[in-house]
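Below is a structure I'd like to ask you about.
Here the complex is missing one protein chain, while the rest keep their positions.
Presenting subunit A:
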(Lines give C-alpha, C1' and ligand atoms only; values in the text may rest on other atoms or scores of the structure.)
Protein backbone atom coordinates (compact mmCIF):
# COMPACT_ATOMS: atom_id res chain seq x y z
CA UNK A 1 0.00 0.00 0.00
CA UNK A 2 1.28 3.42 -0.91
CA UNK A 3 0.30 5.07 2.35
CA UNK A 4 2.37 4.33 5.44
CA UNK A 5 -0.15 2.29 7.35
CA UNK A 6 -0.21 1.32 10.97
CA UNK A 7 1.98 2.04 13.91
CA UNK A 8 5.31 0.50 12.82
CA UNK A 9 7.00 3.86 12.95
CA UNK A 10 6.07 4.29 16.61
CA UNK A 11 7.43 0.99 17.92
CA UNK A 12 9.94 1.51 20.75
CA UNK A 13 8.95 5.17 20.93
CA UNK A 14 7.11 6.91 23.74
CA UNK A 15 3.47 7.37 22.85
CA UNK A 16 0.47 9.02 24.43
CA UNK A 17 -2.75 7.06 24.15
CA UNK A 18 -6.21 8.48 24.65
CA UNK A 19 -8.74 5.79 25.45
CA UNK A 20 -12.46 5.76 24.77
CA UNK A 21 -13.20 6.37 28.45
CA UNK A 22 -11.11 9.55 28.32
CA UNK A 23 -7.95 8.34 30.03
CA UNK A 24 -4.50 9.38 28.91
CA UNK A 25 -1.80 6.70 29.14
CA UNK A 26 1.83 7.36 28.27
CA UNK A 27 4.34 4.58 27.66
CA UNK A 28 6.71 2.92 25.23
CA UNK A 29 5.01 1.08 22.38
CA UNK A 30 6.33 -2.48 22.17
CA UNK A 31 3.78 -4.03 19.87
CA UNK A 32 0.44 -3.69 18.12
CA UNK A 33 -1.80 -5.59 15.73
CA UNK A 34 -4.39 -4.89 13.03
CA UNK A 35 -7.10 -4.33 15.66
CA UNK A 36 -4.96 -1.58 17.28
CA UNK A 37 -4.40 -3.71 20.37
CA UNK A 38 -1.31 -2.18 21.97
CA UNK A 39 1.46 -3.38 24.25
CA UNK A 40 2.76 -0.50 26.32
CA UNK A 41 5.86 -0.76 28.47
CA UNK A 42 6.86 1.46 31.41
CA UNK A 43 3.49 3.12 31.18
CA UNK A 44 1.83 5.66 33.40
CA UNK A 45 -1.53 7.36 33.41
CA UNK A 46 -1.84 11.14 33.45
CA UNK A 47 -4.85 12.16 35.43
CA UNK A 48 -6.15 15.64 34.61
CA UNK A 49 -8.25 17.63 37.02
CA UNK A 50 -9.30 21.22 37.49
CA UNK A 51 -8.41 21.28 41.18
CA UNK A 52 -4.76 20.26 41.07
CA UNK A 53 -1.96 19.63 38.60
CA UNK A 54 -1.67 16.47 36.52
CA UNK A 55 -1.19 13.35 38.63
CA UNK A 56 0.96 10.56 37.21
CA UNK A 57 0.01 7.02 38.17
CA UNK A 58 2.51 4.28 37.46
CA UNK A 59 0.96 1.37 35.56
CA UNK A 60 3.94 -0.62 34.25
CA UNK A 61 3.41 -3.09 31.42
CA UNK A 62 -0.03 -2.72 29.90
CA UNK A 63 -2.02 -4.23 27.07
CA UNK A 64 -4.81 -2.02 25.79
CA UNK A 65 -7.55 -3.54 23.69
CA UNK A 66 -7.96 -1.81 20.34
CA UNK A 67 -11.71 -1.32 20.78
CA UNK A 68 -10.95 1.03 23.63
CA UNK A 69 -8.44 3.28 21.82
CA UNK A 70 -9.19 6.72 20.38
CA UNK A 71 -5.86 8.36 19.61
CA UNK A 72 -2.24 7.22 19.59
CA UNK A 73 0.10 10.20 19.61
CA UNK A 74 3.86 10.27 19.17
CA UNK A 75 5.15 12.04 22.27
CA UNK A 76 7.69 14.74 21.43
CA UNK A 77 10.16 14.38 24.31
CA UNK A 78 11.36 18.00 24.06
CA UNK A 79 7.88 19.47 24.09
CA UNK A 80 6.94 17.11 26.88
CA UNK A 81 9.86 17.97 29.13
CA UNK A 82 8.98 21.66 28.75
CA UNK A 83 5.48 21.05 30.09
CA UNK A 84 4.96 21.86 33.73
CA UNK A 85 2.53 19.11 34.70
CA UNK A 86 2.04 20.52 38.18
CA UNK A 87 0.53 23.68 36.68
CA UNK A 88 -1.62 22.04 33.98
CA UNK A 89 -5.27 22.06 34.87
CA UNK A 90 -8.05 20.74 32.72
CA UNK A 91 -11.20 18.72 32.83
CA UNK A 92 -10.61 15.05 32.09
CA UNK A 93 -11.49 14.20 28.48
CA UNK A 94 -15.03 13.12 27.88
CA UNK A 95 -15.68 9.47 27.07
CA UNK A 96 -16.37 8.58 23.45
CA UNK A 97 -20.08 8.37 22.65
CA UNK A 98 -20.70 6.26 19.56
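The definition used in the following text is that contacts are C-beta pairs under 8 Å (C-beta built on N, C-alpha and C of every residue); 3 or more make two chains touch, one makes a residue touch a chain; residues count from 1.
Here is the rule we go by: contacts and distances are computed from a predicted model.
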{"item": "Hidden subunit of the complex - UniProt protein name among \"D-2-hydroxyglutarate dehydrogenase, mitochondrial\", \"Small ribosomal subunit protein uS9m\", \"Exosome complex component RRP41\" or \"Sm-like protein LSM2\"", "value": "\"Sm-like protein LSM2\""}
{"item": "Contact footprint on subunit A, counting only the chain that is left out", "value": "1-7, 10, 16, 18, 20, 22, 24, 36, 46, 48, 66-67, 69-77, 79-80, 83, 88, 90-91, 93-98"}
